[in-house]
Structure formats: C-alpha cells, structure tokens
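The other protein chains are all here in position, but one chain of the complex has been omitted.
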Amino acid sequence: MTDEMHRSGDPAKQAVQRGDSLDVSALPTFAFGSRSTTWWGTMGMVLVEGTVFALGVMSYFYLRSQSDQWPDGGIAPDLMWGSLNTLLMLLSCIPNWWTNAAAKQFDLRKVRIGLCVCMVFSLLFLGGRVGEFASLNVKWSDNAYGSVTWMLLGLHTTHLVTDTYNTLVLTVLFFTGPVEAKRFVDVSENAAYWYFVVISWVAIYAVIYGGARL
Amino acid sequence: MTSASPSRASSTLVADASQADALEATWRDPPGWRGWICAVNHKTISRRFMIATFVFFLLGGVLALMIRLQLAQPANTVIGPSLYNQLFTMHGTTMMFLFAVPVMQAIAIYLIPLMIGARSVAFPLLNAFAYWIFVFGGTMLYVAFVVGSGPDVGWFAYVPLSLTSYSSGKGVDFWAQMITFTELSGLIEAIVIITTILKMRAPGMSLQRMPLFAWAMLVTSFMVLFAMPAVMFGSTALITDRLVNTQFYSTADGGDALLWQHLFWFFGHPEVYMIFIPPLGFLSQIIATFSRRPIVGYPLMVLALIATGFLAFGLWVHHMFATNLPDIGKAFFTAASLLIALPTAAQIFCWLATLWSGRLSLRTPLLFVLAFFVILLLGGLTGIMLALVPLDLQLHDSFFVVAHLHYVLLGGAVFPLFGAIYYWFPKFTGRLLNERLGRWQFWLFFVGFNVSFFPMHILGLQGMPRRVYTYPVQMGWGALNFLSTIGAMTIGASVLVFLFNVWRSLRRGEAAGPDPWGAGTLEWSVPSPPPAGNFVAVPVVHAREPLWAPPVQPSYVTGLSNTDREVLITSTVEAQPDHRFWLPPPSPWPFLSAVALTILFIGSIFTPWAVVWGAIPVAITTTLWFWPKKARTSARTSTEVRP
Partner (left out) sequence: MAPPFTTSAGAFLQSVLQPQGLQAERIWNLWNFTLMLCGIVFFAIVAVFLYALWRAPRGTAATKADLDHGHSRRAHHLAIAWALGLSAAGLGSLFAVDLLTARKLSQLLPDDALHIDLTGRQWWWQATYRNSDGAPDFIVANELQLPVGRTVLIHLRSDDVIHSLWIPALHGKLDLIPGRTATLRLRADAPGSYRGQCAEFCGEQHALMALLAAAKPAGQYEAWAVSQRRPAAPPQTASAKQGLRVFLSNGCASCHTIRGTAANGMAGPDLTHVAARETLAAGMLPNQRGHLAGWIANARAIKPGVAMPPSTLTPDDLHSLLDFMETLR
C-alpha cells in the first residue's frame, strides 16, 4: 500500500504518505451513503425490522395454511383506507427523494421545505392508518387471523410512528439549529429509512389486503 | 516487552508523551458517579458488561447445583416440583439469554477495536445503552424470581403450557419481556460490532488480513440480526396472547401450538451457533499464539465460519422431530444437521495441522482451548446421532440431550471462554492470572465436567426423561445421578478456584506488560491495560499478524486529532482511509433512555397502555440524546472538510 488514492476523486482529499507515517488530515470529516457509519447503523435496523416483517408474513401464511377458512369469519379488510394510504406512501417517495437530493447539496432552504412536506405526508398517512385499523373488520382477539393481521399492521404502524417522530425532530432541528454539515447526512439516512418504511408497507399491504382475498 | 516480534514500540513512540496525555484526557470517562452514568468508553462498558454476564453465569451455576442436589437421589424431597421447575427454567434462561451470547458480545466490544487498530467502537453511546438495557432486563427477571414470580415453563416456554390458562401469574410475562430486553441489547450490539468491523479497521487491514476472531464476530453479528427477531416476534405474540387475548397460539381459534416452536427454534438453533462461533475465534487466536505460527488455511477457516453461519439457519426443525411434521421435511433437516458438521470439521483439521506444525507453549490459555478437542468433539458426535430422526425419537427430551447440549456448550464455548479470559486478562488488567491456580481450575473443571455429564448419556439411554424433579427408586438411576452431582460440585469448586485466582491476581498478580504471550495481533501492541484512546498512533497494517511481520512503511497514521474524539473511517473491503469522524463525548442519555424504556417494557407487562404513555419519556430522552450542542456544532463546523 504505497499510494493512497482516495475514492472521492479529489486529489486533495486523500491520505498522504510522508515517510513512515500516513497523513489523514486532509480527509473529509463526514461522508454520505455507505461510507458513513450511521448509514450502516440504519441498514442494520432495516435488516432487523425487515426480518421481523418477513417472519410476520410467514406466520400469516403459516396460520392460513392451518385453517379452514381465511379470514376466519369470512370478511376481508375494507380496501379503501389501505389503498389510499399505499398511494400516499408511494407519492411520498417524491418529496423524500427531493429532500435527499437537497441534503446532498447542503441546501438548507430546500431541506427545510422538503422535511415539512414529508411531515405533512407522515401525518396524512398516520391518519389514514387510523382508518385502516377501524376497517379491518376483525378484532385482534377474535381469532388467529385477526391477531396476525393486527400484529402486521401494528408493527408497521410502530415504524411509521418512529419514522414520523425522527422526521419531526430533524424538521425542528433544521429550523432552530444548531446545524452542521453532518446533519445533512442524517437527513439523507432518514430518507433511506423512509424508503424502507414504504417498501415494507407495499409488502404488508399485499399480505393484509391481498392475503385475505386469495 | 517480552515478545521477540519486530519492535513495534519504537515506531509508535514517535508520538510524544504530551500527545499520549492529550489522548488520554480526551477519551477517558468522567470520574465518580458521573462516570457511572455517563461513561461511554468501549472498554469501560465492556468491563461492566463482562462482569454482569459473569454474575449471571455464577447465578446460573448455583441454580444448577440446586438442581443436582435434588436429583442426586431418587424420590428426593429437598426441592419440590414448583420450585424445581422454576430452577431449571431460570438455569436455562440465565445461561442462554443472560450469559452465553452477551458475554461474547461484551468481550468483542473490548477486543475488536484493539484488534483492528481503532480507537473506539462505531457507536459508543448506543453501546452503553445496550449494556444498560441488558442489565435492567436481567435484573427484572431475577427480582421477579426472588419475589416468587419467576417463570417455570422451561427456557423455551412451549405453548400452550405458557399461555394464561396453564400459567397464571406473571412469571411467563416477565420471562417474555426479559427476552425483549436482552434481544434488543443483542441486536444493538450486533449492529455496533458489524459497523465497527466493516468501517473502522486500521488502514491496510483488508478483510483478508483481519484476525479470525473479528471474522467470527462479524459472522455471529449478522446471525444475530436474522435470528433474534424470530424470538422477539414470537415472544411478543406470547405476551399479547396472555395480556390482550390475541389467538396466535390457541388451537381453539385458529392459532397453532407449533407456530411458537417454529419461531422459537428458528431463533434457538442459530442461537447456539451464535454462542459457539465467537469461541471458534478465541481458539484461532490462542492456538496461533501458543503454536508460534498463523493458523493453517486462513481462507478455509473464513469460509467455514461463513458456511456455519448460513447452515445454522437451516436446522431448526431438528428440535421438532417428535412432532407430527411430515417425514420428508424432517429428512431435509437431518441432511442439513449432518452437513453443518463439515465446516466445523474443517476448522478442527486446520487447528490440528497448526498444532502439528507449531512449536507449542502449553500455558493455561491453550490448555482450556485444548479441552475443546475432546469435549466439543464428543458433543458434536452426539449431535450427529441426534440428527438422525429414528435415534432422536428415542433420545429427544431425555438426559442424553442434556449431556449433548452441555458437551457442546461447555466444550465449545465455556472452556474456550476461560481460555480467552486467561489469555486476555493481562491485557484488560495489566496482570497475569496465576498459572498454577489456572491448572488446578482446569483439571477440576475438566474432570468434574466429564464426571457430571458423561453419565447423563447413559441415563438417557436408560429411559430417564428431562425436566423431571424426581424419579422412582426402582428405576435404578440413582447411582449415576449421584455421581453426576459429585461432578457438579467439582465444577463448582473449579469456579471457586477461578474466582480466587482473579481476586488474587488483581491484587498481586505478575505484571504483564503489553505482550506477555508474544502474540501477533494488534491488541498486544498497546500497554496493558490500554490507554483510554487505545492507540496513541493508529497503526497501518501490512500483514495478518502485524506484530510478527517485518515492519513496512508507512507504519502509523498521523493527522487524527488528540483533543477531540476523532476516529478514522476506512473503506469496507480494503480498509483504505475514507474520512475522519468525531464520536460523541460521555453522556447520561443512554442510561436515562434505558431507564425510560425499561419503565415502558415493564409497564407493558401489566397494561398495554404503558406502550403509549411510556413512549413519552422514551421520546424525550432519546431526543435529548440526539440533540446537538451549539458549542460542539460550531467546533465541528469550523474544522469541517466536506467530501
């Protein structure tokens, strides 16, 4: 390892060998994407929570395979609120993407706007989620079908709530300060987590609303 | 320094004393009670964590002695069924959830940064939080047990026995929520370890040059991420079945008793490999050092670790062979359970080749590790027996399995763990453990273990089932049970010798210096115990055993701040320098957040609304944890270099 060429492409931002030492003082003090440790932390959470969802979905179909009638009691969840929420969540990817791009440009004004728009979406689908719970047509305690349906929806709602709260904290922070460049990385990673919340929802939506109609 | 390796000391001493002092002041924990609550140095947290897991090990051991006391004689009345059932439940639960995996993570938290040339773990505050959560969860369980609300349904808590209709009282709820605590802690630690290993290795330590212990922890930590969610999900469903009447596990309303078993064992089988794989890492480090050569077949060793990690997820149904699952399904799991023997065999053969071609120093760490080759080997072979469905149908849930699991867990994890303690104790404390006492401990443990557990194979073959608080005198099982109890007492004696050795060595053990064993990995290049910031000069790595290889330029890193908690982040595969990063200073928020979350978790055993109102303090503490300080933000901004 005699020549430290750095990935950033900027010849000034590389570790430089000086005799017996490797001088890293010109390196950046933070980074985006998979270069960042907090990205790995976020991805770790995504892996864990994705596994929980996968296990929930598998439990859903396992219980279904053990039962004569599914849904037990015959009535599938109403489609309206869930489908509306799905549409809203997919749409929310747009402001999410836009905010992420703005964060990578360190554009404070755009990030502020973007975070606010994302908050609006969040609150909208939290409201929609209330409608979803109310129109599941089964109680968690009625039978195993009801229990696993409520569990799946409940797990996803927990993620919605925590991601909404994360976004809220970042939104407030970007207005009140103190903001350093690393906070833009946090916004970017929050966006990555947001995508996970949306993608996992698409799968869970398919299971809760589609699985009950197979 | 006692080693004969090329003198690393001379090149690292370029950093002068004032730099070392500045580094120490920057990285150390605050003193006094503030230090108790705000400490985030990975070594501090790890020491506390190791001690906590060890306390649980001792408690679990005492429970085992009580079990053996009752079983020593037929129709014994020392301990009645109700208490006995709590004892074996608490013993298994303690050893599996509160000792075996957490202790490995705790040791990794200490050693990994030192082995990879880093000044810290990637997320020091999260690491502290994970420790507190673990301690609170384990304490909760023991408080429940002591006040008579302990679980009594086995460490695996099968349904329907663990549902409210057959287990009223709060014991099972405390057990299930303890799982939430410990698995949360384990998952967080896994994320910390993965990120540290992949992003903070010293420049030049590509994945191919990483110590085998780091590989073992990397594989284990990924396993944790995929396995622990299963038991968390399952135990959450158990709590909701018990508290708010969900029907996951009750057959009357569409639930299924086997759903619990699938979820539990999908976690439970990988769990035992999560216990087993880190000690495989210990073995590699210790055998290399005491054979005076690197382990034979490094690439095969790495592949074997990864293969074991993968295959471990394909075995779980072998815990369910006695259920009415289809035979063809069971045959698949037999095949997988046999297959997983191959990567372990590969490792054994590589170690044997290493010992064969090395120059051996039979010190106590090696002695403990060598026990693996007899004890784990025997346990692995009985595991192969149990993998065969017809045999398993006779041996499952008998004392044969009790023998098997203790042979693999003690041979595969606890003996190597003691070896690791003898090996790294000098690094942690600056003093060597006494060799003579170590040998006494070893032989008492080895003999006591075999006297206690070998007869259990025979008892199982003679028809003695597990989890029985007594047995009739006419069965003829009394003699072997009595012998087993003697063995257990001998194990207890060996542990006492160990505790005495630790106490004595802490006070007047031989001074260790940085490298008493002449080892090859980076942790032996720093003083014992290490300074708060680990490396006054972060090394640049050019070989797998940096301390054994001849020096190559460049050999150390400059340009990292000594007055801020600055670490070097490197690229994932090749460990090329990528950027610098400031880690946060000591903070009370991990502790306070853990307290808030504990209140939420314990409250939710009694009422589901605790999840709602308990979320508020959690939100407050975690927000304050995250919320940046103005002074620090301006300092960071003024020294900022954008990518």
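Order as written gives the chain letters A and B; numbering starts at 1 within each chain.
Everything that follows uses one rule, which is that a contact is a pair of C-beta atoms (placed from the backbone, for glycine too) under 8 Å apart; a residue touches a chain by one contact, two chains touch by 3 or more.
Source: prediction; values computed, not measured.
Although it is not drawn here, the omitted chain touches the following shown chains in the complete assembly: B. Annotation: of B:149, B:462, B:561 or B:633, B:462 touches the absent chain (contact as defined above). Between the chain not shown and the residues B:352, B:486 or B:616, the one that touches is B:352. Of the listed residues B:78, B:389, B:532 or B:610, the one in contact with the hidden chain in the full complex is B:389. Where chain B meets the chain that is not shown, the touching residues are 2-5, 80-82, 85, 153-154, 158, 160-161, 166, 251, 256-258, 290-294, 296-297, 300, 322-324, 327, 331, 334-335, 338-339, 341-342, 345-346, 348-350, 352-353, 355-362, 370, 373-374, 377-378, 381-382, 384-385, 388-398, 460-463, 465-472, 474-477, 515-518, 520, 545, 548-549.
By our rule, only the chains that are shown with their structure count from here on.
If you average the CA atoms of chain A and of chain B, the two centres end up 30 Å from each other. If you check the complex, the residues on chain A that touch chain B are 1, 4, 6-8, 13-15, 17-32, 34-37, 40-41, 44-45, 47-49, 51-52, 55-56, 59, 62-63, 66-67, 72, 106, 140-148, 150-151, 165, 169, 173, 177-183. Residues 11, 14, 122-123, 126, 187, 190-191, 194-195, 198-200, 203-204, 225-226, 228-230, 232-233, 236-237, 240-241, 244-248, 250, 253-256, 259, 262-263, 266, 540, 542, 553-560, 568-569, 571-572, 576-582, 619, 623, 626-630, 633-634, 636-637, 639-643 of chain B touch chain A in their complex.
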